[in-house]
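Structure, as structure tokens:
Here is chain A:
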Amino acid sequence: MFDFIISVVTIGGIYAIMTLGLNIQAGYSGLLNFGHIAFAGVGAYAVGITHLQGWPIALGLPIGVAAGVLLGWFVARLGKRLAADYWAIATLAVAEILRMIAVNEDWLTGGANGITMIPGLFETLARPWNAVAFMALIVGVVLLVAFFSARLGNGRFGRALRLMREQPALATCLGYNLQSLRTRAVMSSAAVTALAGGLYAHYFNYAGTEFMLAAETFVLWTMLMIGGIGRTAGVLLGVVLVQAVYAAVPFVKDMLNFSSDMAGALRMGMIGLILLVCLMWRREGLLPEKLREPA
Partner candidate 1 sequence: MLQFFIDTLMRTSDLALVALGLSMLYGLVKFPNIAHVQYAMVGAFLAYWLYGLGLPLALALVVGAGLTGLITLLVQLLVFDRLLQSGPSIAMIGSLAVSMLLVAIVLGVAGSFPHMFVLPNMEPVLIGDARLSRAQLWMVLTTAVLLVVFLVLLFYTQAGRAMRALASNRALADASGLNASRITNVVTLLSGALAGLGGGMLAISGGAHVNLGHDMLLPVFAAAILGGLGNPIGAVAGAFLIALAETTVTNINFGPMLGESLVFLPASYIGAAAFLILLLALLFKPYGLFDKEVRRV
Partner candidate 2 sequence: MVQVDQVVAGYTRDVDILNGISLHAASQEIVTLLGPNGCGKSTLLKTIAGYLRPRKGRVQLAGKDVSALAVHQKIRHCSLGFVPQTENIFTALTVRENLLIGGYYQSSAQRQQRIEQLCALYPVLRRKIDAPAASLSGGERQILALGRALMPRPEILLLDEPSAGLSPKVLHEVFDAIVRVREQEGVTILMVEQNAMEAMRISDRAYILSLGTVALTGSTQELVTDPKVRELYMGGRV
């Protein structure tokens, strides 16, 4: 059980980092990124490819973050003239194209098999401690990212983003360069998310294409919306809840003695139901964004 909890916390932490990243775009800047998982995918594949090519594995994470930021720059450029909904689909398109490249170009990415045997971190430590150390690392990163992202949101940059989110024409007229705001927001968010993706690859010793499916982005969105978009505490709460539900489903199934031919239906149904109940009950998320009081 102990091991399982550690792994649930670690995975939750990785998702938390990605969701905090998404929050910088979606929450603060109102940018609907439906291809967000692509940043994580780039991070994961960077680590994987570093391993495949036999480069020092320590280079994986930095390369991943750099590649993520670059992709972020590109995606933000794409949005120069696009309205929110349209940009959302454009990002989805980019993510899908990247995924297809990952599936098809097996000389680089291992093809549909993905890249296996990626070395983990802390593997020199003894059995439970390597997992504990990894969890500690992830929790540390989550706290750091949460702290900085809250700062970003409450500070002057975040305020500019929020004005852009709600009234772009007003923001322009006040002298903000929307394109630059958007680019910087997406790039910061990409950096964080690519880092999480790289850590994912190390943790699971694996980078593959299923991880880059659009459904994964929707998981991130779910976490974001349940907790409360735009608010760091809300985001974290959302991640904890969704991750708890995901982790609990197999146990609930065992507990209620559901026959295993219903296991799949039950898993989907329960997650859908809980999500729906949450949304209906607290429509703005559990911790809705508040008006910020300038200190």
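Basically, a residue touches a chain if its C-beta (ideal position, glycine included) is under 8 Å from a C-beta of that chain, and two chains touch if they have at least 3 such contacts; residues count from 1.
On the choice of candidates, all candidates are chains of the complex that A comes from, given by their letters.
A quick note: this is a predicted structure, and the numbers were derived from the prediction, not measured.
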In the complex, chain A is touched by which of the candidates 1 or 2? 1
Interface residues, chain A side, partner candidate 1 - complex: 26, 32, 78, 81-83, 85-86, 88-90, 92-94, 96-97, 100-101, 103-104, 169, 173, 214, 218, 221-222, 225-226, 229, 261-262, 264-273, 275-276, 279-280, 283-285
